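Below is one structure, written out as structure tokens; the observations come after it.
The complex appears here without one of its protein chains, the remainder shown in place.
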Amino acid sequence: MRENRKYFYYPGCSLKGTSLAYEKSLLAVFKYLGFEAPELPDWNCCGATSYMSIDEMSAFSLAVRNLAIAEKEKRDIVAPCSACYMVLNKAKKYVEEYEGVKDVIFKGLEKIGLKEHFKGDVKVRHPLDIFINEIGIENIKAKIKRKLNGVRVFSYYGCLLVRPFTDFDNPRYPTMLDNLVSATGAETIESALKTKCCGGSLTGTLENVGLRLSYLILKEAKRKGAHLIVTVCPLCQFNLEAYQDRMEKIFHDKLGIPVIFFTQILGVAFEIDGKELGFNHSLIYPDILYQKALV
Amino acid sequence: METYVRTIKYEKELDRSFTKEILSIPGCEGLTNCIQCGTCSGTCPVSIYMDYPPRRIIAMVREGFKDEVLSSKTIWLCASCYACTVECPQNIKITDIMYALKRIAMRERRYPKGFPIPILAKAFFDIVSNKGRQTESKLVMNVWLKISLLKILKNSLFGLKLLRKGKLHFKEEKIKDRESLKLLLEEVKK
Amino acid sequence: MAEKAKVAFYWCASCGGCEEAVVDLAEDILQVVDKAEIVFWPVAMDFKREDVESLKDEEILVTFINGAVRTSEQEEMVRLLRKKSKILIAFGSCAYTGGVPGLANSYSREEILSFYYKDGDTVFNPDNKRPTPHFIEGNFAFEIPEFYERVYAVDQVVDVDYYIPGCAPTRKVVKNSIDALFSSQIPPKGSVLGASSRSLCSECPLNETKPEKIYLKSFKRIDKSQPESDKCLLIQGYPCLGPVTRGGCEALCVKANYPCTGCFGPVDGVKDYGAKAISFLSSIIDSIDEKEIEKIIDEGLSNPLAIVYRYSLPKSLIFDTKIKKNGG
Amino acid sequence: MDKIKGNGEIRVGVYICHCGTNIAGRVNIKEVVEFASKLPYVVVSREYKYMCSDPGQELIKNDIKELKLNRIVVASCSPHLHEHTFRKACEDAGLNPFNFQMANIREHVSWVTKESKEATEKAKAMVRAAVYRVVFHESLERKSQEINPNVLVIGGGIAGISASLVVADSGKKVYLVEREPSIGGHMAKFDKTFPTLDCASCILTPKMTQVKDHPNIELFTYSEIEEVDGYVGNFKVKIRKRARYVDVEKCVGCYACIEACVYKEGKFPDEFNEGLSKRKPIYIPFPQAVPLAAVIDPATCIQFLSGKCKRSCQQACERGAIDFDMRDEIVEVQVGAIIVATGFKTFDPSRIPQYGYGRYQNVYKSIEIERLVNSSGPTGGEVILRDGRKPQSVGIIHCVGSRDKNYNIWCSRVCCMYSLKLAHLIKERTHAEVYCFYIDMRTPGKGYEEFYHKLMEEGVHFIRGKVAEVTDWAITPEEEGKLVIRVEDTLIGVVRRIPVDMVVLAVGLEPQPDADEIRRLLNISCSKEGWFLERHPKLAPVSTFTDGVFIAGACQGPKDIPDTVAQAEAAAAEALSLIDRKKIELEPNTAWIDEEKCSGCHICIGLCPYSAISYNEERKIAVINEALCKGCGVCVAACPSKAAQQRLFLDDQIYAEIEGALL
Partner (left out) sequence: MKDNKFEPKILGIFCNWCTYLAADLAGVSRMDYPSNIRIVRTMCSGRVDPQFVLWGFKNGADGILIGGCHPGDCHYIEGNYKTLRRYLILKRILREMGINEKRLRLEWISASEGEKLQRVVREFTEEIRNLGPISEDRAFKLQLAEHKK
């Protein structure tokens, strides 16, 4: 019944803010691969993590509003932000699992005329899932114009993409991102830290705690000789990149490791123009990707 | 002359209804199955900063140590990375329990004074409730204002850097149909 | 010579075939007649209800009732005849187990009436008239019997002494029954007269043609295909009910290349003919796959009720209850 | 309730059991007794604390004699538990035991009903059902059946070996079937056994030799059960002897063929050494193997792969034991009883990626360490890492794959103890710092706790906490090049990072992957985890619900060696006591054909799964061979003319029971 589903692209707040680069590169890559995903009409905040710590039901209802809008059009959702991805999936799951939640949320949906449109049929998927399981590694390989041989990449998953609701990869030791990155010819680094938390919102609130978490990851990447870190999540990318100079001061360690989105490295391999990929937003420019040596 | 703190706990100081309340919240039902193995604390990236590791929080909630739990920093340190939830051998949704505790702490205004995390949460909550979307620049400002002007100054350079790279902008994000959003939120609040 | 034994015949909900069967007895009947005096036989002779009422209780030796009971009139007459007769015999499938009219029990009275007076394709009844017991047309008042909610076998209305099975009972069966009745030692009350104690296969000429073990991959429909004449119909795939049906008819239908439809009813000890029938039919279905089984049933045994309860729905365990005085 | 055919005056006695408080605690016994006394044909209705006790049974016996009872109903537990007890009581009192019916008001009523009122009502209904039914019961003769005195033992581990020896010593023939090329099972791989630290092979090898030399044991190694037919006392079993391409009779285990093999060095992972060493395509599993005979692995042997080997092994064998044309053969044996001892498999730790097994070469499975510390193992008993270094520090992680809803929920029962053993052996061999990471230290057994204390004295570090992860992630310089174990020390309440050279994963026990096939072959049941289900967890621990089939050892659930042997010998005893009865009495619940009714319609014949029904040509009816009938009643349900009927399950009995249950 679900064959050839259509999709909506759900940006979430970050991709409109700190992570414009993610949005640009994602859409550019989608375009290049001929994958259609218009923006979800009048989407709202997923009800992200901090919202949940105030009022869970409201958070769920925010999430479900998005789901319902998508389901109304019989489309699935592609959510690039790990937090959105997790929260939307969580809301869907809890509405299924807990009568109590369901009743309240459905009351809400009824009020705004979305109840009859929501059966919980909509799927929330991450671009990584789409690339691997819809478009397929082989098709992507076929479209690669520039092999990134010799680039050592630390493919970093972070938490919320793989935990706790992911069904397309092993939450304890994911490999999909590694597979995708190696498809570009780049070499990926095995590390136990690939699913460790980057500090998330703590970096903004309890700097000394948050920064250390980010720092440990950067340090490990450096230790394992990574040229750059590839992420799938706006917040991870921001934490790992934006605070590096500050970390260098605190931890007396030279960092300067480029941290880019996986859609950007794909874009490079597809030889999409750097501007379209949003490299102009990079604080640490990933020169390595453009070294002659590669070509 | 140092003073000695008595740590004995009397049954009457415990609040069993607190335990019951938690157990009644979606996602928290597994609480009673805990075998105190410490996997949660072990997997937690921030447990090393916590006053009580998650394992102890679970034990304390189970036994009704309400005051200790709600005034603990632990619940605010949880970055909700769900590592504990995935690894728990008893499939206890520890992250959900932390959320539940945060909410109750907010409700009862029990969180530490000037502690930034609840403030962030609050600010976030207000913006989204009104606009439907988050505008990060605005959020950051509101939070820093609440914490200390000093922080703004300290971070102004940082802010500028982001602005220059277009990572921050002041265009306000909001949804069109804010009416129905309001209706929705009111309805589920009932 | 002592005065002749009094005999009565009556028909309720039936096609009249059973009456024919009586007539068919021809010379056999004569031998009955000189043994007996017929005091009531609406279909053949001019008697009135009063004639019966005027008789003393149990004055009639034997009353043969054919047809099932569906109307208040039928009920009254059956009760009346019971009162006046020493022996009351349910004659033929309808009287015995409800018969074809009994299939109506798979519909409610309302469903039936609204079909015949309203929904039926050929119905023209603009002001939607329905027959009712007290029916007034202009200044005439009509009394017509009440149409009951369901069909009853005779023994669900009154106490029955013997049963003669068949739709209609064959000449041989009737003859055997009568001989049995007038023989020296009368059969025990409630027994089925004139037929076999085994099921039909025991006297079916085609039983020989069965293989040791019987499995069926599909069921055929007699109205859709022509069976081979010299081969057991069941093993050909036709739901022949011989195995579950009391013998005594000498396999008339099967000899005519038509599967047994079960008019002689069950053998002693079987509580529900139809249930037994589906039990044996389904048991020999040769499949262990639910979907496939469903398919086999849908294709060959659609509307199974009409197949296995053709003559006995009112006597099925579900419907086998005594009538309350004056209907339900 | 239907009138009943005239088998004399019916006098029913009803007995309601309290079962202590098990029933009386929920069911209002007085009410039920009162209710029963008013049921038709009931002459007496009594209650008693424990009906199954002697005084309880006496009650019945006396009443049968005094009150001339000829039907008995006992309302207590499940008939599977005590039906035979009460039938026996009837018999003792001179009443045919089949005039008895049991109402299950414990398992089906008091234990599963919350409300006392509801329980009482339900109990009444069940009693009434039993009374209505028993009225239609009739005296029956038990049929008895010769028992074949041979015993089949499936599995040649310590359980199978022990069971076989006990049975064989009593003079009975044993067929012992083992899937591997040698018997010995897991125990053969161990070096020492806890808590006594006596050498495993020193105690096992003699037993293995006994098996080989025992006149009453016929050994089938490298063989599997193909098919099991028949029933208690008379099983027919087909055994597939897989071709090992070496004639066990001729081979003397001289190794000449192995030395002669075209492969100069071992090249393929050695199963017995858990892949820690290499073997050739032709090999002897281990020096003490029984039978001590080579085996050729066709998956790796050039001759089988290409057909172009110069077969140096064959030339090297003076006794011409090697036969490349050997084929699998099927042997059929007849036995009266079967003992299943198929054992367990160890948990595969690569299912827990955060422990790094398979990613980090110095992370080992406990069973691998068993080989490492074994003097006959790949390193001659030296505990060294794959790179040859002696570990300075070793972490042993308990409960790997056990006590974890993400993997197996159960406690594997042996891991704590064998971890202690390994800790001791490793310390003894390497003087390394040894850390044991446990959730709860479980040492329930004779001398076990003492062993734990001994280890504490030896200075092993015991850290209470389930390890979160094992990584090569070095934060501090001294962590470089080590495996770092991250765990909360729950007794102190802090998270610790402990760098070690070697990590040992104490993997748990799991059912054999093909346990389900065995289950089907023997038609016994498995628990939902996949362990074979015993007839009763306490009172019938080695019996199954299939008479004549017994279970022993870890195939029934995780077990250590002492428990396994105890259970194996118990199973042997059960099997022997069955066999020594010479005859078994079969439940007379067989079907028969009423010749007066049968029309010879053939319907039933094809339905019998045991071909017990045939068509009698001259009498033109079906006949049932009651020796073959197992009493399922399928033919009875199908018989269109009520000619087929089943004893103990007559239509009238079931009708009456249903009526009584519902009234």
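Letters A, B, C and D mark the chains as written, and numbering starts fresh at 1 in each.
By definition in this document, a residue touches a chain if its C-beta (ideal position, glycine included) is under 8 Å from a C-beta of that chain, and two chains touch if they have at least 3 such contacts.
These figures come from a predicted structure and were not determined experimentally.
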| item | value |
| --- | --- |
| Contact set of the excluded chain (shown chains only) | C, D |
| From C:D46, C:D127, C:D223 or C:E290, residue that would touch the chain that is not displayed | C:E290 |
| Options D:N28, D:S78, D:S277 or D:T443, residue touching the unrepresented chain | D:S78 |
| Hidden partner chain, touching residue among D:S45, D:T113, D:S393 or D:Q556 | D:T113 |
| Touching residues on chain C - with respect to the absent chain | 72, 105-106, 108-109, 133, 146, 148-150, 270-272, 274-276, 278-279, 281-283, 285, 287-288, 290, 293-294, 297, 301, 303-306, 308-309, 313, 316-321, 324, 326-328 |
| Residue numbers in chain D that touch the chain omitted from display | 78-80, 104, 106-109, 111-115, 117-119, 121-122, 125-126, 129, 520, 523, 525-528, 533, 537, 545-546, 589, 607, 609, 630-634, 636-638, 646, 649, 651, 654-655, 657-659, 661-663 |
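Quick note on the criterion: only the chains that are shown with their structure count from here on.
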| item | value |
| --- | --- |
| Chain pair with the most C-beta contacts | A-B |
| Distance between the centres, which are taken as Cα means, of chain C and chain A, whole angstrom | 77 |
| Centre-to-centre distance between chain D and chain C (centres being mean Cα positions), rounded to whole Å | 58 |
| Where chain A and chain B are represented by their mean Cα positions, the distance between them in whole Å | 23 |
| Chain A: positions in contact with at least two other chains | 172 |
| Chain D, residues touching no fewer than two other chains | 354, 469 |
| Residue ranges of chain B in contact with chain A within the complex | 26-27, 45-46, 49, 77, 79-83, 85-87, 93, 95, 99-100, 102-103, 106, 116-118, 120-122, 124-125, 128-129, 132-137, 140, 143, 158, 161-162, 165-169, 173, 175-177, 180-181, 183-185, 187-190 |
| Chain D residues touching chain A - in the complex, by the definition given at the top | 352-354, 356, 359, 469, 471-475 |
| Chain C - residues contacting chain D, complex | 197-202, 207, 210-215, 242-244, 247, 266-271, 276-277, 279-280, 283-284 |
